[in-house]
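Taking it in order: structure first as structure tokens, then the write-up.
Of the protein chains in this complex, one is absent; all others appear in place.
In order of appearance the chains are A and B, and numbering begins at 1 in each one.
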Amino acid sequence: MRTPLSAAVAIIVGLLILAGYFFPFGPLLSLKNTLIQWAMILAGFALLVGVVNLIKVHWIKIRKRSPGSIYSLILIISLAVTIVVAGYFGPVASSSLWIFNNVQVPVETSLLALLSVLLIYVVVRLLRRRPDSISILFIATVFLVLLGTAPLFFIGEVRVLTVIRNFIVQVPAVAGARGILLGVALGAIATGIRILTGADRPYGG
Amino acid sequence: MSEVRCPMCGKANPPETEVCQFCQARITPLVLNSTSDDVPPNPQESSVPVHIAESEKPDWLDDLRQDDEAAAEEGEESGMPETNASDEGSPHEEEHPEEAGEEGREIPDWLAGLGAEEKPTEPEEGKVSGEEEIPGWLAEQEEPSEELAATPQETPFEEAALPEWFSAQESEEPEPEGEPAPLPDWLAEEEAGIPEEAQQEEGLPDWLTAFTAAEALEGVQPEGVSPAESEIPFLPHEDSVEAGTGEGIEEGTPDWLKELEPASLEDQAEGVTPALIVGALTQETPVEEAQEAFDIVDLSELPDWFTEVSAAEKAEGAQPEAVEEEPALVSAELPEWLEAMRPVQAETLQATIEGEELTPEEKMGPLVGMRGALPSQPSAIHYRKPPSYSAKLQVSETQQAHIALLEELLSTEGAARALPQKAAISSRDVIRLVIAGVLLLTVLLALLIAEPRTSMPDPQFISPEIMDLSEIISGVQFDAPVLVAFDYEPGFSGEMDAAAGAVIEDLVDQGAYLTLVSTHPSGPLLAERAVQMINQAQDLEYTSYANLGYIPGGMTGLAAFASNPHTASPIDLATVSDPSHVSGWSEPALSGVTDVSDFALVVVLTEDADTARGWIEQVWPLLAEKNKPLVMVTSAQTEAVVRPYYESDPKQVGGFSSGLAGGAAYESLVGTGGLSGQYWDAFSAGLLATEVLILLGSLVSLGVVSTSSHKSSKGEDVK
Partner (left out) sequence: MNLNNLFGFIFVLVCFGLVIYFGVAARNRQARAWREIPAFGKLRRAVGLAVEAGTRLHISIGRGAINSPQGASGLAGTVLLERLARAASIGDRPPIATSGDGSLGILSQDTLRSAYRVMGVENQYDPNSGRVAGLTPFSFTAGTMPIIRDEQVSISVLAGNFGSEAVLMTDAAERSGSPTIGGTDNLSGQAVLYAAADETLIGEEVFAGGAYLGAGPMHEASLTMQDFVRALIVLLMIIASALNLIGIDIIK
């Protein structure tokens, strides 16, 4: 699709939905709902496109016998088996649940467990990489929050630690989170305005 | 002829050029009488008889003939005769071989004409002896001095460019000074071979026959002057001669060229500038200098090209010898104007020039035989043999070091370098293994301990958000539709199952009709898994729920679902597996649901702060219209984001629980057991191990950093 036409479509649709959000009246509201439903359908197809892209990339790896192509083969086989089983028996059938409960959940929870090890490692290494006061403050905050999250093993709950932890989480952390979220929201507005004005055109070149 | 050779440098030039393109020397000599400049001399009107036997005529005469014919045809003045010293057979002869040779050679017309019409007459003043008629162009120039004054453009070089055979005109006027210059060899040979009667019969002009050595300039034929000493660049050097490139050049170099000597710097400094060179360099020489320079030039000297005898003629031998044996030519009577052109003061000037005999003699060009001539190129440029350098380079030590370095760099450029071998296990891996080992050991030990060592949260100190959550859930009516969103990733199921398990169980115990949805693709499966776990834990066969599946489009899809759930998620996933299964939308609990506010309660289970915000922002406005609550069970990392919504007025989130600690607190509050209680000891031990590891690791890192900074500062102090 040519850039001017795609840009025109993007701008017009964006403005219509924005107007429909702020002025939910009559035809504007129905038009907005229609366009949102189209977006939902396209999002579903985008998921399908993602699956196709995934298959294509790993198929090329297998054909070229690149390093790690055996894992690409396992991925494609697993994908095929899951599609067959879930497609035949249903997405919430016992067989589908078996694959989910015994393959996907353990794999992802293992990655999360690995995450805990890596998070401890990066915190330990933080002072060597960034030896400044901010890093010390960061580590101290982590330490205090962990101390107050749960009662200490063999020791029990220390009330002071719980109060400190609650204070840190409920006051400075919330404030910081709010500030970051405000900035992110402004950035999102700026990005949307650039797309609505055609300054940013990630679609169609 | 197609080209004309420069008398100075000998290079070929187009015939129409007047000035040499290479050395800027005048090719076509200027005629004194401006009115007759363009009129070629009529060879028939020449008063100089030419009596030369056909067999004795040298090639140069043929060349002259051809030149004159060409000039007469083109209407140009005859130029200087070719002065190619190596010309043993002129190109013209090659082009016109029928005209070459003694038999077929013709005397130049002007020369022939001169000889035919000439009658021996008494020499008249200013006229050449034996001259019957003065050529028109000669007659018109009886007063050269006046004309010279009137024509300032005529340079001495141009005047000097006239053939030196003009100097034969001086034979009628006795030279006041100096001995007559010796006759050039070639001319002596010619005269020897030409009987006087033959010359007269053929009508040679007297001036030609009057060539005598006495009329030549002094020092015309200096010998032994090395060409290399000449500063005229076009002159061949000794080296080139030795190399054989111009071997014959030196031999055939006209004398008058040899006589041309570059002026020394001292002479130039004194203001003595040989006129010939000056004239060659500039066209705007003042008249006085021109006159003076012209006077300097001795026109009685013959150019050396006259001496160029072909090899064939030399081989014959007799004629040149005969020519040499012939008596000298009778001096011709020069006309007044020609006499005036004569550089009568040449000898005087030469005598006054200091060290002139030391200066090299010109060997080529119209100034052959002269000394002290200015070089055609600025004297600042000294052409000399280039110095020879030693083949051995002198390289300094620094340069040698640089060379070695460069060689090393270049040698390693193309060579493949072995990659540094990575250690099988690095310190980074050791640290990770230690951390993982400690955590694993701690949690396993805690799990294996039968009796719990860590007390559950005290219900008196339970957070208000958990209490509000519990209160809301306990207020759900039997068979009331409750929307439960399983919006967390399978990876977080370990925490979320423990945090939300008690809440879901509580809802099941309340008899609510659970409507399970998710904005994540894996959410429906997590929902089914959660129901399975409840059934297993309570040994139930719980079926009062509807799994509506995945809501595509993220928050956009959520907004659509919130406004019309039936349209956004029309299919109960149970009907896909079992078509006989009754769809949840057919159940009475969901029959009256038209939008999300028709649900009694919305419970969102998520680990992602953005998902939590999305549900709050998209769904709560609709719930608020009907004062329906929204509660959340989140991961511990989301607490900071959700809390402001709980603490807002009105509460956008009625109550929430975060993390495993929140789940344990909820379980403690409602008095039920669950995964949180089972994980509590291990969770506490793991937290303690994490704290110890972070503390120890940070202290070690701090020590390492301080030590390294101390060492670096010490090193800087030492420096």
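Here is the rule we use: a contact is a pair of C-beta atoms (placed from the backbone, for glycine too) under 8 Å apart; a residue touches a chain by one contact, two chains touch by 3 or more.
All of these numbers come straight from a predicted model, not from anything done at the bench.
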Of B:P366, B:G491 or B:P524, the residue in touch with the unshown chain: B:G491
Option touching the unshown chain, where A:I11, A:I62 or A:A177 are the choices: A:A177
Contacting the left-out chain in the complete assembly, out of A:L114, A:A140 or A:I155: A:L114
Residues belonging to chain B that touch the chain removed from view: 428, 489-491, 520-522, 553-557, 608-610, 613-614, 637-638, 640-641
Residue ranges of chain A at the interface with the undisplayed chain: 18, 21-25, 39-40, 42-43, 45-51, 53-54, 56-57, 60, 66-68, 71, 107-108, 111-112, 114-115, 118-119, 122-123, 126, 129, 138, 177, 179-184, 186-197, 199-200, 202-205
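Note that in this section only the chains that are shown with their structure count from here on.
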Chain centre separation (chain A, chain B; CA means) in Å: 52
For the chain A and chain B complex, residues of the former touching the latter: 33, 36-37, 39-41, 43-44, 47, 89-93, 96-97, 100-101, 104-105, 108-109, 111-113, 116-118, 120-121, 123-128, 131, 139, 142-143, 146-147, 149-154, 156-157, 159, 162, 166, 169-170, 173-174, 177-178, 181
In the complex, chain B residues that touch chain A: 431-432, 435-436, 439, 446, 453-455, 457-458, 461, 463, 489-494, 521-522, 524-525, 528-529, 532, 547, 549, 552-554, 556-557, 559-560, 563, 568, 573-574, 576-578, 609, 636, 639-641, 643-644, 659-661, 680-681, 683-685, 687-688, 690-691, 693-695, 697-698, 700-702, 704-705, 709
